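A single protein chain has been removed from this complex, and every other one stays in its place.
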Amino acid sequence: MTRYLVRRVGQAVIVLLLVTIIVFGLLHLLPGGPARAILGTMATPTSIKAFNQANGLNHPIPVQYWDWLTKALRGNLGYSYQQNQSVASLLTQRVPKTAFLAGVSVLIALLIAVPVGLYQAVRRSRFDDYLLTVANFGLYSTPAFWLALVLVDLFAVRMHVFPAEAPQGSNFSAIFSDPKGLVLPVATIALVSIAAFSRYVRSSVLDQLSQDYVRMARSKGAGRRYVLTAHVLRNALSPVVTLLGLSLPFILSGTLITEQVFNYPGVGLLFFTACTVQDYPVLLGVILVVGTATVLGSLLADIGYAVLDPRVRYVRAEAAPA
Amino acid sequence: MTSVGEVAATLTPAAGATQRRARLVLDTFLANRAAVAGLVLIVALTLFCFIGPLLYHTNQVTTRLGLEHLAPGSGRPLGTDEVGYDQLGRLMVGGQTSLEVAFGAAAVAVLFGAAWGATAGYFGGLVDGLMMRIVDAMLAIPALFLLLILATIFRPNVGMLILVVGLVAWLVPARLVRGESLSLRTREYVLAAKTMGVRAPTIIRRHIITNCIGTILVNATFQVADAVLLVAALSYLGLGIPPPAANWGSMLSNGLDFSYSGYWWMIYPPGLAIVVTVVAFNLVGDGLRDAFGLARRR
Partner (left out) sequence: MTTPPGDPGPAAATAPALEVDGLSVDIELRRSTVHAVDGVSLQVHAGESVGVVGESGCGKSTLGLAVAGLLPENTQTTGAVRAGGQPMTGVPDRELRALRGTKVGIVFQDPMTSLNPTKRIGVQVGETLRLQRGVGKAAAREAAAEMLDLVGLPRPRDQLDRYPHELSGGMRQRVVIASALICEPAVLVADEPTTALDVTTQSQILELFDDLRQRLGMALLLITHDMGVVAGHTDRVLVMYGGQEVEMGPTPDLFTAPRHRYTEALLASILHLETARGQALYAISGRPPDLTARFAECRFAARCHEAQADCRAGQPTLTGPDGHEYRCLHPADGTTRVPLTAAPRTAAAGGTP
């Protein structure tokens, strides 16, 4: 267990470092380099030169990277001249809102997807399983942005049940000012996640049901319900923890789209707006934070899985997955 | 070098066996009704987008004031959009761009990803560790975020868009191929080629990549589906190919602006076109994966 943990954490640290290098690389990939990125498209050659001088951008690249990294580690992610705020303060406003939106949606998705997947596995190859599989497949292939549009068209435009705009306001509690406004954004992310999750749960449970230990349990006089709850469930659901970790990038992408459609003031909308005005300090700050969150998320998921499955605790120590 | 390579090639499974296997894969695939339905859908969609405009003539060049936002009716089965283009005709033309970019991006992603993964898997050890950590790091940045920032840096035209989407999408095939080549590199014919002094790039091309062909093909199919979605998302967010070129994503984006006006024909046809395309490629991908006997995983 300890060896597995050390190895896994070591990997995460390397990946995090590479994420920072990628972000730093993107900064230098920009036409005109970091100065243009920070000063904006209106910068003149003279002002760029002055900026480079003042900010040590004429130093060798590794030195610049080191300066940038130590600043970032201290929470200094740069300044958005377009929003007239530091990137860090923008993020502290926005991150909790996105975390809330994603968290609630994923929770709801799990609460629906796990029973659905379980039910499908138990009813395998029957008509209802077939029907749910087809529905699932359709949903799985539906882009979040179109789903959001359809939900708006149906529930906001035609039925007037839920508003098409999320609650506004810069502080966190503003989210709750109009709970009805949260329904459609949450539904969008939850629906696309349900498709992916229940597909996974179904095949995971089926995989376990075909194992010999299930037949063995039945040979001991266990009923179907007991076999499912006492034996299969834990083995089938512990990998879902890993799935959650792995789905984080997918969920965050969905969040970006949803925030844009519903004008939900989270990280995704911040990022999208920054794209349209080429506000590079914000873009890079968001990428750094989102990348870090994903790496930490999948690390946590792997640790959680190791706690849940005794085999990993012992075996994977030697052969950790790359 | 060629002669040594040829000798090594004779050590790979015989050509007859390969042919038999291909036959078996094809038979299994064709026995899968859902997969065949997917294939039929793909053919139908391609005909619709590329042959359709030859049969159904519409004006997709000059805007026509006075004809905007017309509901479906005779002569315009799907109505008109915000500048008076016929929606059905636009769906065909827009589909051409969507499919071209998706195929292009999938090809870039799979070719680059497979080469990367095979190299990492073949060398193993430190090289593999470093190459795969780079993949991990890029995967940590959600695809849409990476795509948006790349699209912001490189203002896309069609060629650039293919490259940018490919640059985001190559990570998954890289991982899959790497996993397979890790086991392939210990096979006798690879070891034999190595002992004979065949150079690494040749072994990777001739023995590793060719033997991962099932994985690569299956993933390529899924890549097209994913690329359709990514391109549409990008255009939907207004960062795809600039107008007047149309694709399904940008058509939806226009629909969003008028979502309150109840112009359903601007929202549903392009959205359904995307869903049908993605479903079709996913069905074929699932069918291929089962036919190749690969593990159920994406």
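Letters A and B mark the chains as written, and numbering starts fresh at 1 in each.
As a convention for this text, contacts are C-beta pairs under 8 Å (C-beta built on N, C-alpha and C of every residue); 3 or more make two chains touch, one makes a residue touch a chain.
Quick caveat: nothing in here was measured; it's all calculated off a predicted structure.
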Neighbouring displayed chains - absent chain, whole complex: A
Options A:3, A:71, A:180 or A:311, residue touching the unrepresented chain: A:311
Contact partner of the left-out chain, one of A:222, A:246 or A:296: A:222
Which of A:211, A:229 or A:276 contacts the chain that the document leaves out: A:211
Contact footprint on subunit A, counting only the chain that is left out: 211-213, 215-223, 226, 231, 234-235, 238, 308-311, 314-315
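Just so we're on the same page, only the chains that are shown with their structure count from here on.
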Subunit A partner contacts - residues on subunit B that touch it in the complex: 128-129, 132-134, 136-146, 148-149, 151-153, 225, 229, 232-233, 236-239, 252, 255-256, 259-260, 262, 264, 267-268, 271, 274-275, 278-279, 282-283, 296
For the subunit A and subunit B complex, residues of the former touching the latter: 11, 14-16, 18-19, 21-22, 26, 29-31, 137-138, 140-146, 149-150, 152-153, 157-158, 164, 203, 248-250, 252-253, 256-257, 260-261, 271-272, 275-276, 278, 283-284, 286-287, 290-292, 294-295, 298, 322
